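The complex is shown incomplete by one protein chain, all other protein chains being positioned as in the whole.
Presenting chain A:
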């Protein structure tokens, strides 16, 4: 059989507002966060007949309790999608939703699907990282993996060792800017369109409604950050202020074959160019985005200079700065995370990949001079993932939109 080349497009993406662990979603189920995201996606795209969804891939790092039971399938059923729509669960730690996107996108490109839903959830308040894990004793006995690999904060301190020029001052300054950019983005109404409000149950206080990211601390200053403890290493660098927190939230995106999208009258917000996942030393997992991006650029036949918009997950400020330093990009380059990032908004592990894509899509719409952008993130147990996207709104005027 002949296999025509099919372009994969990002039609739309939504997410719940993110919560602080034990905060606004303390009495809300993880699967309900996913279900509300899927329903919002379908509500926003009424021209998509629900039975045309060919797959629902939902990621979660801890797949037990309300994040278990083949979440992609059960969430699809509970969201009211037809019984004929299948689903499954995915785990690639922090890059769960990103992997859900690349998996289903690959299926679309291959011709197995026309339309897919990809997303992720992590309710870290209910499922703290490492819940119920049973690490193989060989990790210690045979020193196959440095035990630091299982403690993300330690891997971030290790990254500081690798990049001694990234000082405490620089990571804190980056964190303050992230908070300020997110505040500005909210004030300008740039984040809200991505959000689906979530009713929050509280037995004590009654029902409420989550409409914004709970973790934000716009009042953060260099001074307030300077006093925070460095829990992973005494006199270290990594604090609660220059890292993403422990968060709850879910995301969902709609992907489609480009021709199908046009046939169904669905919007095209981004076009997938390529993606890559690459492994690194597990104890320095924050370095992962660097080789992942190099590989993706190579696959795409692009250079870093062709990229006009970056959405880099801010698991740790040091991991963003290591990436920027490697590629010779300034700490405060306006192409990078223009709306702020996970340090301010939160990082509910497996959900974050689609948040990055939502924001890159918003950047694309705002900046037609940009042709290519990328979303990248570091991944626990030593990996990086990068997805390169093309801007369908590109006006052909400038090559990369760099403001230099």
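Basically, a contact is a pair of C-beta atoms (placed from the backbone, for glycine too) under 8 Å apart; a residue touches a chain by one contact, two chains touch by 3 or more; residues count from 1.
Basically, contacts and distances are computed from a predicted model.
The chain not displayed here is annotated in its UniProt record as "Enoyl-CoA hydratase/isomerase family protein", chosen from "Cytochrome c oxidase subunit 1", "Peptidoglycan-associated lipoprotein", "Isoquinoline 1-oxidoreductase, beta subunit" or "Enoyl-CoA hydratase/isomerase family protein".
Listed residues A:86, A:197, A:218 or A:368: the one in touch with the omitted chain is A:197. Listed by residue number, the positions of chain A touching the unshown chain are 32, 35-36, 39-40, 78-80, 196-199, 201-209, 211.
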